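First the structure, in the form of structure tokens, and then the observations on it.
In this view, the complex is presented without one of its protein chains, the others remaining in place.
Now for chain A:
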Amino acid sequence: MAETTTAQEPTRRDFLFLATGAVGAVGVAAAAWPFVAQLAPDAQTVAAGAPIEVDLAPIAEGQIVKMFWRGKLIFVRNRTPAEIEAARAVPLDDLKDPEADQARVMEGRENWLVIYGNCTHLGCVPLDFQGQYGGWFCPCHGSVFDTSGRIRQGPAPINLPVPPYRFATDTSIVIGEAA
């Protein structure tokens, strides 16, 4: 066998070894990529997530209507003046995820609350008008939301988020397009 080189100086063999290893690692990563990427929402699923238009006219005061956008549940609530008042009376310091009711609705259209309908804890659907604040109560692990959809009690870490939406006319909104 040929004489082995001493450890002192890097040889061409060391270089080739490292270079081959580097190319191999890139190759493995490139080959793994499609196998991970295929897990992402596919084109059809993404397309089905296009914005939807919702007619608000039939939703009476005090009523909650549910719909799906991108497979996710959305609550549209036509709030009564008392409910708006209740949501605004609470000091921000009392909130787990402090956010003013004003920041969660559109100015001049305070009665319309549009929020995602899956509990921010682990995704169950909270029950309408339940819980001590008359907002929602999640039956799974007991999160309580107020009439602004804000977390008031229980394990949910954040408020029910507001999806992107805008008013198309006075009586209709487009969910999926930011204002």
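Going forward, a residue touches a chain if its C-beta (ideal position, glycine included) is under 8 Å from a C-beta of that chain, and two chains touch if they have at least 3 such contacts; residues count from 1.
Methods note: contacts and distances are computed from a predicted model.
Only one chain is not pictured, and the protein name UniProt records for it, out of "Cytochrome b", "Transport permease protein", "sn-glycerol-3-phosphate ABC transporter ATP-binding protein UgpC" or "Cell division topological specificity factor", is "Cytochrome b". Within the whole complex, the absent chain has one touching residue among A:Arg13, A:Arg88, A:Arg109 or A:His141, and that is A:His141.
Summarising the interface, chain A meets the missing chain with residues 36, 39-42, 45, 49, 66, 68, 70-73, 117-118, 121-125, 138-142, 154-157.
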